[in-house]
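Below: the structure, in structure tokens.
A single protein chain has been omitted from the complex, and every remaining protein chain is retained in its original position.
Chain naming follows the written order as A and B, and within any one chain the residues start at number 1.
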Amino acid sequence: MAATAAPAITTTRLRSRYRPNRTLLAGLCVLAILLVLAFFPSVIAPYSPTDFDYKAILQPPSWQHFFGTDNFGRDVFSRVIWATRIDMQIALFTTLFPFFFGSIVGAAAGFYGKWLDSLLNIISNIVVVFPFLVLVIAIVAFLGPGLTNMYIAVSVVGWVAYARLVRGEMLVQKQAEYALAARVMGFAPARIIGRHLLPNVIAPSIVYWMTAMSLGILLGASLGYLGLGAQPPTAEWGLMVADGKNFMVTAPWIATFPALALTIAGITFSLIGDGLADLLRPRR
Amino acid sequence: MNQLCSSTERRGTRLSTLLGLIVLVALLLQACAAPAAAPTQSGAAVATESAAAAPAGAPVSGGTLRYGRYADSLFLDPVLNDANLDIWVLNSLYDTLLQSTLDGQGIEPMLAEKYEMSADGLAMTLTLRPEIKFADGSPITPDDVKWSLDRARNPDNGIWTFSLESVDSVETLGDNQVVLKLKRPDPALPAALAMFNSAIMPQKLFEAMPGATDEEKATAFQEKIVGSGPFMLKEWQRGNFMLLERNPYYWAKDENGMQLPYLDAVRFEIIPEDATRILKLQGGEIDGAEFIPLSRAAELKADPNLKMELFPSTKVNSILVNNRSTLTDGSANPLSDVRVRQALNHATDKDALIQVVTYGAGTPEGSFMSASTPLYAAQAMYPYDVEKAKTLLKDAGFEQGFDVSVLAIAGSADDSALLTALQQMWAAVGVNLKIELVDAATRTARYRANDFQMRTSAWTNDINDPSQITSYFAIFKTVESLHTGFQDAELEQLFDDSQKELDPAKRAEQYKRIQEIYAAAAPIIFLYETPYPVALRSNVNGFYQIPLGQNLFSKAYLAK
Partner (left out) sequence: MNRWNYILMRLLQAFFTFFIIMFLVFMLIRLLPGDPASAILGDRATEADVARINAKLGLDKPLPEQFAIFVGNFFHGELGDSISFKIPVMRLIWQRVPVTIFLATYAAVLAVLIAVPLAFVAALRRGSAVDNAIRAVFQVGLSLPTFFVGLVLLTVLGAQLGLFPIGGYGTTFGQHLYYLFLPALTLGFNLAAVLMRNLRAAIIEVLTAEYVDFARAKGLRNRVVLSKHVLRNALISTVTLLGLNVGALLGGAVITETVFAIPGVGRLMVEAIYGRDYAVIQALTLTFAIMVFAAFLITDLVYAQLDPRVEMA
């Protein structure tokens, strides 16, 4: 989004400018904690996430139940811990394919232009012209509800944002002096893209990736609200917030603690995104 | 960003995190500290236990009752509609010749002030009340009645024609009588005449509508409904609201001679989200709300500004089971053995389910039909007995248990709670329940193709007679006994006989035997009945929802 073109970055110079970035470190620390919870939930969680306990319904937070219990008597704290795994998976699988595929397609379209760019335009118009959520709902109705189908649905549509971002940045960067110089020097286009342009154009895509992880989890929550995402009785933060919607006044702990978890995850990804953006932004 | 700002950035991002957490915790604390009840708006009348009991004060004429519904009606034609969403509203627009009593057991006069059956049971004569009029002031004549009933029983018109199948012809007699000539004696005929599809509509106005087919005319008539009921359709914005206004020509008066309906208008507001509907009710923006999630019934009952009603219903919840020996994919079906089905019934702890799923509002089923259905006969069902279940499974050769799948609606928290609990219960006898989640249209399509092993199911009666539910649940030629494939020759013979049996005592005997046979064969997993959960503001009196599901607004009023 900068107005001025920045000087070229080759890999050597990138390495020598590497600085341990506090924002990035903070984000990675929290992410590490989340991943530990995701891989070893039973170490921390005192109860099973799915066992009903009819005698302990809708209890407020206490020493026995740190986050209280829900309307089936399940321990909210344990469910929040167990849900970490599911939500980390959602964050990863809704963004992995779109990021890689979209960035590559966008870079190529921006660089080569002409028919490739027009094709990208047509495809992206077709794919993007539906509201994202509606398209996901339609695909899920077709394939059946559940997380796997949600990943498929999101991947089919989600790559376009990255493609457009990278293409836009590429259109600017390929006119920059260093790129023109590289072409004059006779480097092969693939090398120009790979070594010179990509590091410069990829930064907004990476930052968007981090935001998209958080958005992916939120999409899972919306689908859970509509009944199409993670299915009860699975513990998933978004689904837990949806389940708690009928108890906002009488038992707010049911929805609020998962919402807190969502916020922490969102902050984590945003810290990482900011940190990476700092890291990758060309220095003058 | 360059190094000029990194030190402050560092501090900044950590501070942001901290602040973010503080904001969220503040939200939580605020929510915890908030009182459970919402602020009052109108003056609170003394909360009474039930709306049908003695109201606090005399009925008051006037006012608009705003009622929150979870979804909008689709097609307001008595004969061509397909859904409860339409049925439960049609009675406000159209009257029928006879009506159901409030307890759902009997039939009483409505537009017809009396009716007589001939001695041989092959003719019924109905006498219309004097001076009854449509909502535009034109008189309701025997010709209108004949035309309406002929339209309702025309086999090309919609899916409810079965109710008047016994009628051979309808004739007018004089200026206030109608005679129905029957092909056979029909004990359910009075109930059929109280059913929504027998609504009396104005023949001339309907036929004057543009359109070549009956459906086209009905579609046009929907916009300009002139009915025979307590209210008229004033305005309808689909998905948004429906406004009904008092019919000034309505015939009914209450015991003190006051003109019914009391209300000037009823306004249905469509609010699909349960939590929002309840918030609106608590805030006083609406006066009543239907389909209250049972998990909130206790909370609303404790609210001094509200009345939480659990109207007795005909709603039965069960798990339909495919009784056929092989499934559509060719594999053997363990559920075809009656001992297996009985074992599963014994392995189901219905009281626990009632606690978990209905929060105590449900009652165990005593038969495949609800207790409020006429001629209901309670059976000795299947008490919770895990040992007995294991023995039965062993006898059937399934000591090791087996796998079974159930079709459930995605996203339904009730289905999920029910099936998860069943999973745990049945695991104790070695049966592994797999839950298959689909959306409603998919489930219906597979169900019709008999491509299922088990599915959740809820049923409400449409008529005050056991014949409808029996024909669907237990008779093969209707819908293959709700697609279970169940078929019993003795039961079918009893049913055919009962369709002609005019002696109530004999008919009751027949139905007792029918229910015995069905209970013993256990073609389904019997669960529980649930009431209709409606919450009203405490100044709303006289509203009632009958077991068939119809909402009665004609005697509702807003006390001061």
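Operating definition for what follows: a residue touches a chain if its C-beta (ideal position, glycine included) is under 8 Å from a C-beta of that chain, and two chains touch if they have at least 3 such contacts.
Here the structure is a predicted model, which is why all the values come from computation and not from measurement.
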List the shown chains that the missing chain touches in the full complex. A, B
Taking the full complex into account, find the residue in A:Gly113, A:Gly146 or A:Pro199 that is in contact with the omitted chain. A:Gly113
Contact with the hidden chain, among B:Ala58, B:Leu74, B:Leu502 or B:Ala520, goes to B:Leu74
In the whole complex, of B:Ser118, B:Gln237, B:Ser325 or B:Asn432, the residue touching the missing chain would be B:Gln237
Tell me which stretches of chain B touch the chain missing from the display. 1-2, 4-5, 8-9, 11-12, 15-20, 22-24, 27, 30, 34, 38-39, 74-75, 82-83, 159, 215, 219, 222, 237-240, 269-273, 275-277, 279-280, 282-283, 285, 438-448, 457, 472, 478-479, 482
Where does chain A touch the missing chain, residue by residue? 1-4, 113-114, 117, 121-122, 125-126, 128-134, 137-138, 141-142, 161, 164, 168, 171-172, 175, 211, 214, 218, 221-222, 225-226, 238, 241-242, 245, 248-249, 255, 259, 262-267, 270, 277, 284
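Definition applied: only the chains that are shown with their structure count from here on.
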For the pair chain A and chain B, the C-alpha centroid-to-centroid distance in angstrom is 43
Could you please specify the touching residues of chain B with respect to chain A in the complex? 1-3, 6, 9-10, 13-14, 16-17, 20-21, 24-25, 27-28, 31-32, 34, 36, 38, 273-275, 278, 293, 295-296, 299, 352, 355-356, 409-413, 416-417, 420-421, 424, 435, 437-439, 442
Touching residues on chain A, where the partner in the complex is chain B: 19, 21-23, 26, 50, 52, 54, 60, 71-72, 141, 144-146, 224, 226-228, 231-233, 243, 245-250, 252-253, 256-257, 259-260, 263-264, 267, 271, 274, 277-278, 281, 283-284
